[in-house]
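These notes are about the structure you will find just below.
The complex appears here minus one protein chain, its other protein chains still in place.
Naming follows writing order (A and B), and every chain is counted from residue 1.
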Amino acid sequence: MAEFFVSESLIYLAAILIGLAFLLALFRFLKGPSTADRVVAFDVLTIIGITAIALLALLEGRGIYLDVALVYALLSFLGVIVIARYLERGL
Amino acid sequence: MTWTRDLSMLFATLFGFWVLLNGSLAADVLLVGLITALIITLLFRNSLAVVSELRMTPRALMTTLGYVFFFARELVKSNLNLARIVLSPALPLNPGIVKVRTRLKSRMGRLLLANSITLTPGTLTVDIDGEWLYIHWVTVDSADIEVATAAIVSGFEEYLEVMYG
Partner (left out) sequence: MMASLLSVIGGVLLVAGAAFLLLGGLGLVRMPDVFNRIQAGTKATTLGTLLSLAGIACLQPAWTLKLALIGLFILFTNPLSSQVLARAAHRAGADKSPLTAVDLLAKDQLADDPKGDRA
């Protein structure tokens, strides 16, 4: 029982760290200054979001959330590529 | 001969992903997966270079395994290195973009090389122009092409050369 308690508190500690990481990346996203900076921040925010979704799946015990994380990873990758192409020379 | 081999490899990969995604071996799921994988295989005949350009010799497969371990070690090293830089109050940077040259010929080999460089200590691939790679380096030791190539590229190239040529 004690071990279970240990890993449970570790999960919540991880959730807090992920939340802080999200805030830092959000700061860079809002501050910029250039578009490229914002896109980098957006990319990092997505990756953090994917981890957060997987963590939520664990806490709620719902494996189906992992599919959401996978689709999110796919779409954000395409999104970043498209924005980068746009920055390069317009669409 | 290689044409049919490539197609069946592509088909097997797609079908494997389908089974992994569904996590089920029910007959109807497998049937839909077979049909989907078949259609995609026919549509994208030429697009799975990861598998089709990989040499299928035992030596290449062993090297792939070695590459995975070498890569994992470099990834951890790169993060500790980055942690040291980010956490130190002075932010000890000496960034710059240097130029290196690769001996790899195949597209897939170059792609994996560029990806590996991006994930290892302090380096980021910015542009590729034929055999030349432009690398952003957080702590530039030397802008000399030979020295930079030895420091950044050589480790991976040994493995990738056997795997893809």
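Heads up, the rule we're going with is that a contact is a pair of C-beta atoms (placed from the backbone, for glycine too) under 8 Å apart; a residue touches a chain by one contact, two chains touch by 3 or more.
The shown structure was predicted, so the numbers you read here are calculated from the model rather than taken from an experiment.
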Contact set of subunit A toward the excluded chain (per top definition): 3-4, 6-11, 13-15, 17-18, 20-25, 27-28, 34, 36-37, 39-41, 43-44, 47-48, 50-51, 54-55, 57-58, 63, 66-67, 69-70, 73-74, 77, 80-81, 84-85, 87-89
Subunit B residues that touch the omitted chain in the full complex: 17, 20-21, 23, 75-76, 78-79, 82-83, 85-87, 91, 93-99, 114-116, 118-119, 122-127, 134, 136, 138, 140, 143
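Simple rule for what comes next: only the chains that are shown with their structure count from here on.
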Between subunit B and subunit A, distance of the C-alpha-averaged centres to the nearest whole Å: 23
